[in-house]
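Missing here is one protein chain; the remaining ones are kept as they sit in the complex.
Now for chain A:
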């Protein structure tokens, strides 16, 4: 049985910038000699081109074994693995691996090589010219946020853990492989750095659209990063392979439910962004304008407060009407002190801001800090309910279809 996933809603619209290729596992089994149970038992799944798929599960579930079979660091006992439709068993292991990026915990950089030499390993194996390699190294260091001039000639031990991991990612991307395998890449760094690295990886992936398979034991990381999440049970059996939204809203069985743990609804919040929900209008006024006029407009609209914008439409303050009434013209505010939300912020962040706000809401800005609207609790809870209902409806429809299929068969 092959699990062919339905297209995700946020799938990249323009398929032409997808540089990844599809990975297909078909009945892949790994049995170690002398062991009764197979480490991975007949695993079949498809990783669509350009998506980031997370393999999660308890230790011993075969997630790392499955990952390493894709670049043949572990040879499958039986079954077929296809990259972009081509069976990999026909290719030499070394040649295959040079076209698959590989990133492991801590970056595992070679301590005797400089950052540049580390990154250049695969391009050198592929016989690129010196100038092309040098150019590529600088480009990659820029991509992962390390200034080439400062870091190119450093040795790994002169870098922090987070920087080493960034170089590890750059090394995995070096020869521009269509597929990248990551084995707990962010397992060895502190939580704050991990979060930053995750965000950077998401940014890089938005740009490059590689096919990425990442192994993690952290369900939160899986939900945050994955376009799809594969939850494995002992022996490499698929417990669920689905989008994070659906894993949270409709866990396939008790195992998944347990594994996701409590607070599924809270986790769901990290999946939606402020731009997913409807923003509300509120009365706005510009610095230097008439206070009385603004109050009149607010009262007419039924608003108890006014968002003050500067001349470039950037919010500077959020004031109650009685505060406005104190001055004839509208006073400037300190933009630095006003907490606003980016439209790409997660609902989790949005709730955080709302809880701290005396207005029970948050001001939303676009990438250039210009005012877009406001969000309140209601819109968030409404959105969550909609998501849950949609997923429930989808699941029900699929189950019904599956039942019909069984009846017909």
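Convention: a residue touches a chain if its C-beta (ideal position, glycine included) is under 8 Å from a C-beta of that chain, and two chains touch if they have at least 3 such contacts; residues count from 1.
Heads up, the rule we're going with is that contacts and distances are computed from a predicted model.
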| item | value |
| --- | --- |
| Per UniProt, the name of the complex member that is left out, chosen from "Tryptophan synthase beta chain", "ATP-binding cassette domain-containing protein", "FecR family protein" or "Osmoprotectant transport system permease protein" | "Osmoprotectant transport system permease protein" |
| Listed residues A:156, A:178 or A:361, member touching the removed chain | A:156 |
| Among A:46, A:71, A:282 or A:379, the residue in touch with the chain that has been omitted | A:71 |
| Hidden-chain contact residue, picked from the options A:111, A:149 or A:405 | A:111 |
| Per the touch definition above, residue among A:102, A:151 or A:255 touching the missing chain | A:102 |
| Interface residues of chain A (partner: the chain not displayed) | 71, 73, 93-99, 102, 104-106, 108, 110-114, 121-122, 125, 155-157, 171, 181 |
